[in-house]
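Starting off with a structure, shown below.
The complex is shown incomplete by one protein chain, all other protein chains being positioned as in the whole.
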Amino acid sequence: MSTPTLDKHSSALDAAEVTGTHLIAITLRVRRFNPEVSAEAEWVDYQIQVDPKERVLDALHKVKWEIDGSLTFRRSCAHGVCGSDAMRINGKNRLACKTLIKDVSPEKPITVEAIKGMTVLKDLVVDMDPFFQAYRDVMPFLITTGNEPTRERLQSAADRERFDDTTKCILCAACTSSCPVFWNDGQYFGPAAIVNAHRFIFDSRDEGGEQRLEILNDKDGVWRCRTTFNCTDACPRGIEVTKAIQEVKRALITRRF
Amino acid sequence: MPAGTLYRGREGMWSWVAHRVTGVLIFFFLFVHVLDTALVRVSPEDYDKVVATYKTPVVGLLEYGLVAAILFHALNGLRIIAVDYWTKGPRYQKQMFWSVMGLWILLMLGAIYPVLGHAARDLFGS
Amino acid sequence: MQFHTYDTVIVGAGGAGMRAAIEATKRSRTAVLTKLYPTRSHTGAAQGGMAAALANVEEDNWEWHTFDTIKGGDYLVDQDAAEILAKEAIDAVLDLEKMGLPFNRTPEGRIDQRRFGGHTRNHGEAAVRRSCYAADRTGHMILQTLYQNCVKEGVEFFNEFYVLDQLLTEVDGVRRSAGVVAYELATGEIHVFQAKAVIYASGGTGKFFKVTSNAHTLTGDGQAAVYRRGLPLEDMEFFQFHPTGIWRMGILLTEGARGEGGILRNKDGERFMEKYAPVMKDLASRDVVSRAIYTEIREGRGCGPEGDHVYLDLTHLPPEQLDAKLPDITEFARTYLGIEPYTDPIPIQPTAHYAMGGIPTNVQGEVLSDNTTVVPGLYAAGEVACVSVHGANRLGTNSLLDINVFGRRSGIAAADYAHASDLVPLPENPTEKVEAQIERLRNSTGDERVAELRLELQECMDANVMVFRTEQTIKTAVEKIGELRERYLNVSIQDKGRRFNTDLLEAVELGNLLDLAEVMAVSALARKESRGGHYREDFPTRDDVNFMRHTMAYREVDANGAESIRLDYKPVVQTRYQPMERKY
């Protein structure tokens, strides 16, 4: 449920299974940009042999390690928990390390490009600073007043469950860079910042909810969301992002009335 | 905007695109519609002349399109409102979208005769 | 080239680095240099939990925890440090909770706890619920919570800065830390950070194995930087192999899965751990379970056509429990194996997981230049360091604890030191070494490729210095590494640019891996006994007479510039617990 919906089962994969080979030939079509070479981005095709059960990240590595070392992308954990490698694969935002080749129609060229709406620095690497700036703007930390308890603060299992979904965020930016409103002008806080505000607004231990709501009441805050659900579809952690945004909107409305 | 492939969004994104397009269409139609209706205040003859053009087959077809736009916008608008106010709305948005489409097609089929009927009669005589 | 001056510089923004930064920023002008955006650090991959004898769900105390840690480490643990670890664990967990960490809760609203390998009540009587957790994303929550608090405290981060060299200056006959040299990924520029105190928190070095739970970026940069400057590395032969990595991929499936009741089975469906550890069964300590798995495989009871794995069986657990307690790992099985853990067992094999060894420090996090001497101004914490609280084998959940306890301690100690001392003058031409290294790689026209050498290294390490080792295999590895080091002099890279030249940095990282792999193999060769994570088939028992001591490896360069490794030993600190036979 949390992996983005997959494309149809591949016929190339079936063929590979029948003939008993592990590897299939794929074309990786990467949108490359290197400011040290040219001001224009260009599509470059790479023909490689991969196991369809491998990840798109493995295919990128194959290109980098065997064909062209200058291909540049971020990655670290390789299993979808660090949020380094959000990119647009076949036109949709995904983590390269959580997308298996067999799930992206390998019989056709697989397109890979940088996420939208952010400054492309090189190949698949974008400038993440504005994204983290929006995150910092919502005060993403527990705010409490009064004396600290000597032991832990108590919290019922139900109160803990209330914000569980939004604690899963790995700040990969797949959501924000899939949002059509964000592409327009980049001023919108973006779903990721709202998700992280939600995580605290609905934490029973937190006392800074009012301030965060006030920040998101901004003209570039939650009201810019047009419920297009691209964020929810893109989130590799299966967070119901639009639902979180909706809950923040409703909190703002009920706070007013 | 950095060129690249089109973002392959799903129901949510395309319904929003359609909602936006239909909203703008309706707005401009409404603008014109108020102007033409204003003629009743000035010159009933001219008004009837304008309305007569509404009854031609071509405009009839456009009218059908307008109904399509309004109905889609209205139904999808209700879906958006459900997403916003009904706790389970976001989870069922896709189902609601397909319900909207289903209802919309039904209504549009139902509208064929009332809206296009007279145009057909004009064209093919009856 | 750019110069910066700070009181405290922290290398690494994982759990240890950020815990230190929160303390250091409050007390001194602090910069955190990290080669990844902080939230990309591998602490975020940790799943199972963090141990502390809170006694929230059943009777427990920190002395039992100390004992388990020492026994788990096969008595190579420095017991004074283990005591601190277990004692301060309680506050470390409570601190995190107060910072906002969303732990799972008991019905009374307290932090919930669960069982974990090697954690027992009353010195081994039965498993105890000691691990504080947040589903199977405890590390993620720790990393996020610490980052959130860094944002709150206004910690200054230098993201995507690779620290490549440690600067030491001799003042009054004592080598002191003067600062670090870093490479900025975005621009290719070299930066010198002069600082009164430097804390290394740059994490592990698992990437010299092929099947590993470690991230691509865990290449031991910190260990290598310090080691190349002549400082020792401690206990590098001890590397932990986690029993349950996803077959062939190495992605970790937490021990918490067995803590929740998961069972290991061989191809006959037999619960084989009953044979190897009658009391703790599947929850025996990791080295024991990993060896058991390989024994089953070797004796022909492995699963699959090639008989090269066993199963982790969760099918008897109710789906609701899996969803609530192990959501991420069940998803890994679905995503990467296409397996439904509700109904099918998951194929697993041991995976290289954790470096027990590292930069030797005392309990304040001060780095040692020999068995006792402190390098003024130099600190280390987290997986990069060896305090040594983990001895020969780390207990599950003790590392998240380690990074918090010793991250905090070193942050405070470093900032206090920075307050009390002056800047140490930089050595002449501080960037010389890094510049030469970068230029050599960039201009090299050799015909060796980084990826090829790295793969050969990884395959050699997997084959020869994994769970089972012998004189023969280790020697093979040492030779092979020597050969690879020769060939490394001939590597060239394709990307000659300055911006985001990850091609170049992968080459640099490979150099670090080669150095550390060699230290590991040479240290392992000399330890002719079996203890914890280090198992020698030719010496299958523990030898407390000759080897109850820490290995200290030094890099030596002779007059001709030839490098070699010198091994020395350091006594183990024993306070209360006498070594006993280790049984689970």
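The first chain written gets the first letter, and so on, giving A, B and C; residue counts start at 1 in each chain.
Going forward, a residue touches a chain if its C-beta (ideal position, glycine included) is under 8 Å from a C-beta of that chain, and two chains touch if they have at least 3 such contacts.
As a convention for this text, contacts and distances are computed from a predicted model.
Peer 1: Given that one chain of this complex has been left out, which of "Transketolase-like pyrimidine-binding domain-containing protein", "Succinate dehydrogenase subunit D", "Sarcosine oxidase gamma subunit" or "ABC transporter permease" is its protein name according to UniProt?
Peer 2: Going by UniProt, the chain not displayed is called "Succinate dehydrogenase subunit D".
Peer 1: Need the list of shown chains touched by the one chain that isn't shown.
Peer 2: Within the full complex, the chain left out of view touches A, B, C.
Peer 1: Can you tell me which of A:Glu66, A:Glu148 or A:Glu207 touches the chain that was removed from the display?
Peer 2: Spelled out, the listed residue whose C-beta touches the missing chain is A:Glu66.
Peer 1: Counting contacts across the full complex, list the positions on subunit A that touch the omitted chain.
Peer 2: These residues of subunit A touch the chain that is not shown: 25, 29, 33, 35-49, 66-68, 116-121, 127, 130, 133-134, 137, 181, 183-187, 189, 214-215, 217-221, 223-224, 249, 252-253, 256.
Peer 1: What does the interface between subunit C and the hidden chain look like in terms of residue numbers?
Peer 2: Against the left-out chain, subunit C lists 188, 496-499.
Peer 1: Just checking the interface: what residues of subunit B touch the absent partner chain?
Peer 2: Considering the whole complex, subunit B reaches the absent chain at 1-2, 20, 23-24, 26-27, 30-31, 34-35, 37-38, 40-41, 44, 47-48, 51, 54-55, 60, 63, 67, 70, 74, 77-78, 80-81, 84-85, 111, 114-115, 117-118.
Assume only the chains that are shown with their structure count from here on.
Peer 1: Quick one: most central chain, C-alpha centroids?
Peer 2: If one averages C-alpha positions chain by chain, the most central is A.
Peer 1: If you average the CA atoms of subunit B and of subunit C, how far apart do the two points sit, in angstrom?
Peer 2: It comes to 62 Å between the two C-alpha centres.
Peer 1: How many Å are there between the centre of subunit A and the centre of subunit C, using C-alpha atoms for each centre?
Peer 2: Each chain's C-alpha centroid was found; their separation is 27 Å.
Peer 1: Distance between subunit A and subunit B based on Cα centroids, please, to the nearest Å.
Peer 2: The computed centroid separation for subunit A versus subunit B comes out at 35 Å.
Peer 1: When you check subunit A against every other chain, which residues touch at least two of them?
Peer 2: none
Peer 1: Mind pulling the subunit B residues that touch 2 or more other chains?
Peer 2: none
Peer 1: Residue numbers of subunit B touching subunit A in their complex, please.
Peer 2: 1-13, 16, 20, 80, 83-85, 89-91, 93
Peer 1: In the complex formed with subunit B, which residues of subunit A make contact?
Peer 2: Residue positions touching the partner: 5, 31, 41, 88, 90-92, 111, 113-114, 116, 120, 178, 180, 183, 226-230, 232-233, 240, 242-243, 246, 249-250.
Peer 1: Under the definition above, what is the set of subunit A residues touching subunit C in their complex?
Peer 2: 2-3, 34-37, 53, 64-66, 68-70, 72-84, 98, 100, 121-123, 125, 128, 132, 136, 140-142, 144, 148-149, 151-157, 160, 163-164, 167-171, 200, 203, 205-206, 238
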